[in-house]
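Here the complex is missing one protein chain, while the rest keep their positions.
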Amino acid sequence: MLRQASTTLSIRASRAGLHEFTDDVQHFVADSGIREGLLTLFCRHTSASLIIQENAAPAARHDLEAYFERIAPEGAGYEHDDEGPDDMPAHLRTALTATQLSIPVKDRRPALGTWQGIFLFEHRRNTPERQIALHLIGE
Amino acid sequence: MLRQASTTLSIRASRAGLHEFTDDVQHFVADSGIREGLLTLFCRHTSASLIIQENAAPAARHDLEAYFERIAPEGAGYEHDDEGPDDMPAHLRTALTATQLSIPVKDRRPALGTWQGIFLFEHRRNTPERQIALHLIGE
Partner (left out) sequence: MLRQASTTLSIRASRAGLHEFTDDVQHFVADSGIREGLLTLFCRHTSASLIIQENAAPAARHDLEAYFERIAPEGAGYEHDDEGPDDMPAHLRTALTATQLSIPVKDRRPALGTWQGIFLFEHRRNTPERQIALHLIGE
């Protein structure tokens, strides 16, 4: 019998950059009792985003963070800087990555590949608490 | 009892750039009678895209538009220009943003954050009418 489950995760990164929370997501799915279905994660912010990336190599995370600092840099003459120099780059880096991810669920687990982890990509230096809405439908 | 609702919105931006249509989406959800579920928006084009961004500060929109004009510029020696100089940049800006967005629905509303609005990102100057397919599943 198809049914739904939902929750909101509150996550605070320790610093700007990639913050993995795959385990929190897997716990939600396992606790739901739903075996097969579709999981959706939605980041309720415009200055932080979601990304699925390499979960093993810290060097890959450093390169990824450095890359987005380079292609959407601070101090590029933005009109909008109400909240400081990391304000507009945060919006741009959010636009270039993902606000939402959906992942099929098989055998009570998100069907991630071997090397895939789910990350919050925090783009602000003051690392506010972020809300990630989770929705699961299946049976 | 889980069920589905769907529609297609026809939207025409007044100029290239960000065009908010959060209200149209909220009306569809409210009218569906579905209280909790998952909403999906799908842009049926390759030269316009979807983006969730800051809904309050016009300066942030200007910076966002200027940024994409800069990183995927016109006149960069593209092979493909059947429809003019804004043709290929439109495909590139679409690839860098989103063709599809899914948003959990709670209490008859998309669970957007306080500062999040839903925008069509029109990349063509002649601003053709665009079709956004909406799908909602829930109960």
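Before moving on, here are some points about what is shown:
The first chain written gets the first letter, and so on, giving A and B; residue counts start at 1 in each chain.
The definition used in the following text is that a residue touches a chain if its C-beta (ideal position, glycine included) is under 8 Å from a C-beta of that chain, and two chains touch if they have at least 3 such contacts.
All figures in this text were calculated on a predicted structure; none of them were measured in a lab.
The chain omitted from view is touched by exactly one of A:R15, A:H62 or A:R125, namely A:H62.
In the complete assembly, the contact with the undisplayed chain comes from A:L101, out of A:V25, A:L101 or A:I132.
Residues of subunit A that touch the chain left out of the display are 2, 36-38, 51-54, 57, 59-60, 62-64, 67, 71, 96-98, 101-104, 106, 111-113, 115-116, 137-139. On the side of subunit B, the interface with the absent chain consists of residues 2-4, 6, 38, 40, 42, 44-46, 71-72, 78-80, 82, 88, 91-92, 94-96, 98-100, 102, 131, 133-135, 137, using the contact rule stated above.
The rule we apply is simple: only the chains that are shown with their structure count from here on.
The angle of the rotation superposing subunit A on subunit B, based on CA atoms and rounded to the nearest 5, is 120 degrees. For the pair subunit A and subunit B, the distance between C-alpha centroids works out to 20 Å.
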